[in-house]
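Removed: one protein chain of the complex. Kept in place: all other protein chains.
Now for chain A:
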Amino acid sequence: MARNVSTPTKVGFTIAAWAVALLLFAPILWTLLTAFKTESEAIASSPTFLPQNFTLENFAAVQERSDYFKHAFNSIVVSVGSTLLGLIIGVPAAWAMAFAPTKRTKDILMWMLSTKMMPAVGVLIPIYLIFRDLRLLDTVHGLTIIMTLINLPIIIWMLYTYFKEIPVDILEAARMDGAELWNEIVHVLVPMAVPGIASTLLLNVILAWNEAFWTITLTSGRAGTLTAFISSFSSPQGLFLAKLSAASLLAIAPILLLGWFSQKQLVRGLTFGAVK
């Protein structure tokens, strides 16, 4: 439905949208530019916008000191692994809450979300002790488990919201046609909820990719992900800004590309059900 919008309003909104977008993008742009500067140029108190002495030495230095590909591999395994594990648990859980609710369902959902309300450091010591005793410290599977647990409430909440949008009549029709529970979920519900599941998957991969607290605390080298990789280039005493920017750029590049190529899917999924 087309609406008549005056030209000045259109121009105004366009400018505002660009301004907000540039503001949000500015830190990433600055990181990008700094990664190609020399250390002294990076920290200059009257900084130049474009690199004056364009250099790739920061990337070489970063790779020489730390193994990017090992950390990137760990990041991929942990983020994709935890998201898939989360979906395997989350889809049946969300189905139960959306289509077979009890009077306690709302409370359970709220309880799940409440686990996200406590700062992570509050459970650091118990989790650390459990990891120590189960020999999960500095292991990729240990990290995958903790990341699944951290993101499970979000996965269930998102899926629950999408499933609620699906008419229960369709599922009932499938049931009347003799579909068993498993077939109903796999062949009827999941195909209809693909946009929702896809955006849940993408968002959780991004969240797990960027998680820094647990990935840094529970690893010591072998299972370190890209967040631990970035952290090793940060320093309060010394000149490491350009190298830090190069490391950050390397760390966010894969997820930035993933986000770029899947932005349609992501936006559709995130606004699913928002417009009725």
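Definition applied: a residue touches a chain if its C-beta (ideal position, glycine included) is under 8 Å from a C-beta of that chain, and two chains touch if they have at least 3 such contacts; residues count from 1.
Simple rule for what comes next: contacts and distances are computed from a predicted model.
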Legend entry - Which of "Sugar ABC transporter substrate-binding protein", "Transcriptional regulatory protein WalR", "4Fe-4S dicluster domain-containing protein" or "ATP-dependent DNA ligase" matches, in UniProt, the chain that is not displayed: "Sugar ABC transporter substrate-binding protein"
Inset, instruction - Using the definition of touch stated at the top, determine which of A:Gly86, A:Pro153, A:Gly196 or A:Gly224 touches the missing chain. - result: A:Gly224
Inset, instruction - Could you tell which one of A:Phe36, A:Phe59, A:Trp209 or A:Phe233 touches the chain left off the display? - result: A:Phe233
Legend entry - Contact with the hidden chain (one of A:Ala96, A:Leu124, A:Leu149 or A:Ala174): A:Leu124
Inset, instruction - Among A:Leu33, A:Val80, A:Ala198 or A:Leu258, choose the residue that contacts the chain missing from this document, as touch is defined above. - result: A:Val80
Legend entry - On chain A, residues whose C-beta touches the chain left out of the figure: 39-40, 43-46, 65-66, 73-74, 76-77, 80-81, 84, 124-125, 128-129, 132, 135, 137-141, 144, 216-217, 220-224, 228, 231-240
